[in-house]
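Here we show just some of the chains, and they stay where they sit in the whole.
Chains: A and B, in written order; residue numbering restarts at 1 for each.
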Amino acid sequence: MSVPPIDDLVSLERGEVDRRIYSDPAIFEREMEQIFGRAWLFLCHESQIPAAGDFFAAVMGRDNVLVVRQKDGGVRAMLNTCAHRGNAVCRADEGNAKGFLCTYHGWSYGIDGRLLGVPGHKSFYAGEVDKNRLGLTPVAQLASYKGFVFATHDPKAPPLEEYLGATGRLGLDLIAARGDMVVVPGIQKFVVDCNWKIAVDNLFDWYHPQVSHASAFRSGALGPPPERAGGYDEIDMAGVNMESGAGIDLSVGLISASKFDQVVVIGEYGHGIGGPTVSSSGSIEVDSSWRATAQAREALGPVGVGVAGHPSIFPTTWVTTVPVQLSLRIPRDPTHTEIWWFTFVDRRSPPEVQRFMVTMANRVFGPAGLLEQDDGENWSQATAQSHGIASRRVKHLVNMGVGRGRIVKEHGLARIEGLTSEHGQRWTYHAWAQWMKGTSWDALRAATTPGDLL
Amino acid sequence: MEADQPSRERIAAAVRQYEVEQFYYDEAALLDAHRYEEWLALFTDDARYFMPIRRTRMQRELDREFTQPGEMAYFDDDKTLLGGRVAKLQTGRSWAEDPPSRTRHLITNVRVLGDDGSELQVESNFHVYRTRLRSEEDSWIGSRRDVLRRVEGSFRIADRKIFIEQTVLLSRNLSNFF
């Protein structure tokens, strides 16, 4: 199996994607090298590992990585594989350790990954083990942006802040700027039988909730529909009927029934943000007062402060501001993806507010979430229909608003204003194709720098 | 356990066990028949329905294996939210459950751990099997710790804690009940 010419797989102009990218094993292998072997990937948040020796087991592509708080307060990440014969040196998801022992032959490492003990070093190895060279392999680069820990396997990758750029940074600031943010104990993890890109594609998909999640909205379990600011405008649903022949009545509130102003921000390397503006999204956010703080206005800037949509940090990090969560889509194989959810609260906010944020997170997302429980089957079926010889010839469309997205560049951000669109998805797939070409970082940056139109 | 004639107490205990098991089997039958409203009625108004997140921990730290109420969970419902879930399933728009999942609740190892006359502490094990569409399969195995309240000659679930064995859930969603 060989990989088809990349430029045949994604058409930015037509907003069409070749479905083979959702099941071809050769393409998946190339992704592991060109994307997950080079990109900065989110590992965890510093608040998860406050004390020296606290660790969290993260995943980078198919590499298992230990993120560990150091005695000096710093954070390190290393491959969870022994320098001797490769055994994992830690098999827990999280916890606190004074060091890591390989249970095979007893090579023993510090929480900094340094090789400290080798049974029989003198007697068996004649003291010749180069302990400095043979620690746990650190990730090529590690950096933390306002508590969000990222790493890359590529020593040549640009620094994290530059990689994130204004768009990626804004995505994280939309969490960080809310206050003194900490991760709530309990990372939800589950497996969906879909290709990872189908799940990523959904990140800033504001076109699906009204239909995919119609039952959640109607159930009332999400509480009364949010009030909206400004005029209310129904989505046109001409000809949209259920298989019983009846229409889908969407008149139960904002997301589920109305169109409203949206803004899409796109950035270098494929990052993006898409969704409503604060003004248009009314009370979705429940309480937007935090945006008025000096801290927030300074961090978010004049454009960012008005953004209420979903940031995506290429390739697999999704930020949601309501509830305040960060989600990863971790590829397992071409047709299986692990979903992880990290949930944030402002440590300084009153207990009942923190409880409310947790409660909201529990009921909205995650495998039992009133919204998310309906997503998986759509993704799974979309993936399943990419195998058939005829079905895979049908294009995967992300052409809503194609060629109509005028890009405004201000305050270091490139944004497109309008209504619901697929600008964000289109941008993601365009970037995906550039990454897959395996060009230099400069070429990649150039190829993923927004132009005037999308 | 003596071989001779059982005492009144032992007979009473056996009958209570029978009645608790029947309650669980009837409950399971309601779920597997998609009779969600009747199922909901088995809960008291002050009921909690909680499935914590489980994490692989070293033996030393096993006390922190499960998340606690107030932390993140898979389910952390009061009866209102549970009712919302049932309502959701009956909107006719709950796509992930239409066609409905086929579930089978196998309930075993029922143990009455306490009984103060008005409330029972009961533990049970479950294997919930699900198939969907042509050939999808899920198996969720674990245990439940319930508080059963005696109400009008029967039981009501006043509290349910569900402990699932998996740390990474090997299924696409949890659109069913346990």
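We adopt the following convention: contacts are C-beta pairs under 8 Å (C-beta built on N, C-alpha and C of every residue); 3 or more make two chains touch, one makes a residue touch a chain.
In this text the structure is predicted, and so the values were computed from the model without any measurement.
The formula for the complete complex in this structure file, using the labels of the chains on display, is A x3, B x3.
As a convention for this text, only the chains that are shown with their structure count from here on.
Each chain gets a centre from the mean of its Cα atoms; for subunit A and subunit B, those two points are 33 Å apart.
Residues of subunit B that touch subunit A in their complex: 51-53, 55-58, 60-61, 64, 67-68, 70-77, 81, 83-85, 87-89, 91-96, 136, 167-175. Contact residues on subunit A toward subunit B in their complex (touch as defined above): 91-97, 184-193, 212, 214-216, 218-222, 242, 244, 248, 338, 341, 343, 355, 358-359, 361-363, 366-368, 370, 372-378, 380.
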